[in-house]
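The structure appears right after this line, and notes come after that.
Missing here: one protein chain of the complex. Every other protein chain is in place.
== chain A ==
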Amino acid sequence: MLKTFSLGGVHPAENKFSAGQKIEVLPVPEQVSVPIAQHIGAPSEPVVAKGDEVKVGQLIAKSTGFVSANIHSPVSGKVFKIDDIIDASGYKRKAIIIKTEGDEWDESIDRSEDLITEVTASPEEIIKKVGEAGIVGLGGATFPAHVKLSVPPGKTCEVLILNGVECEPYLTADHQLMMEKGDEIMVGTQILMKALKVEKAIIGIENNKPDAIKHMSELAGKYPGITIQPLKVQYPQGGEKQLIDACIGRQIPSGKLPIEVGAVVQNVGTTLAVYEAVQKNKPLFERVVTVTGKSVSKPSNFLARVGTPLNQLIDAAGGLPEDTGKVIGGGPMMGKALSSTEVPITKGSSGILIMPDEMAKRGKTEACIRCSKCVSVCPMGLSPYLLMTVSDKAIWDRAEEEKIMDCIECGSCSFTCPANRPLLDYIRLGKGKVGQIMRSRTK
């Protein structure tokens, strides 16, 4: 029997329409808007001013702390302005807007396609390089990668786990990356292993991608220490805690990080970015984005520059279908509905999902019938129905007792609820409040 995580989980319809579509390089947009907050942590600080000439890969905003990330120009041209733009959720956010002129890359970037397998950089150099290149978790969480690689003193990392699960329905960006950039990901894995000083790496891939499992297993033979772990299809296996449980059978204690059980998890897309940063000196300014949906005429995987407006990607995939009801940034389970298609893609944009009208509506919320389905699917072993009630009634001490902060916001509870209750919305509200209370206590 195939391995998977031990608690809960759901299996939504996979709908991987764009599977097998070759990664298409999207033309460089005429203008990009690069938000200065694209990662978890402190927003970066612009280091360019209006009118400055920039090249592709040039630093345009500097990280402002340990948990923060550099941002590099995705195009060459002139800084048009640094101003507030309306972001995907309709709020104002500061961004650097650059008008494109040509496509001139910074000289230090190696643009050749050659594979460089020999890792010469020392562990410290690797971590420094990853930090400088502004690499963040490309699975969607956008947590700065260099922070994860810096193992805190007193802890040791035993195993590196790579996330090739892509458990979100519809999305195929990581799948396609593994098929096309397998070798680069392998070398990237070697680099990460060196940085973490581990001998062992496991790449977890769900069983619905047999071609990727086969391809990666063949490649793994050439590189020491790397094994491929096929996994049973189960959402949310791409969650860090779930993936560790599935691959090595260890459970992370409540409120702790993966390093507690000697593991570090990185996404395969992030690993490729690490390869490019360390071996090719290329910072993170482009990524693979899946554009998909039931009525999309040409579901595709695009390699797009950060800051490209969404509608350019949608147009390249055959335009917005007439029956569009909702455009979602990310996958259907954890993604967010967008209020405009003029917003730019960021480092964390793994996909654009276009939902037809009849699938986009939420069902009518009805009373809880105490069926406890939400309890049985919760991968963290929580009681979502209870957390929703205590969040609604503002009983924060009880919410904390019930471990509301353990929620990974995977949405399995809302997905499975037969009464269409907005469980996750309320739990997220409660998490915010309880987090605030906990932080004020430690101050």
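Assume a contact is a pair of C-beta atoms (placed from the backbone, for glycine too) under 8 Å apart; a residue touches a chain by one contact, two chains touch by 3 or more; residues count from 1.
Here, contacts and distances are computed from a predicted model.
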> Which listed name, "Ion-translocating oxidoreductase complex subunit B", "Iron-sulfur cluster-binding protein", "succinate dehydrogenase" or "ABC transporter permease", is the one UniProt assigns to the chain that has been left out?
Replying inline: "Ion-translocating oxidoreductase complex subunit B"
> Which is it among A:E53, A:D397 or A:D425 that touches the chain not included here?
Replying inline: A:D425
> Which residue, A:H11, A:K197, A:K256 or A:K336, contacts the hidden chain when the whole complex is considered?
Replying inline: A:K336
> Considering the entire assembly, which residues of chain A contact the chain that has been omitted?
Replying inline: 86, 89-92, 336-337, 339-340, 361-362, 365, 422, 425-426, 428-429, 432
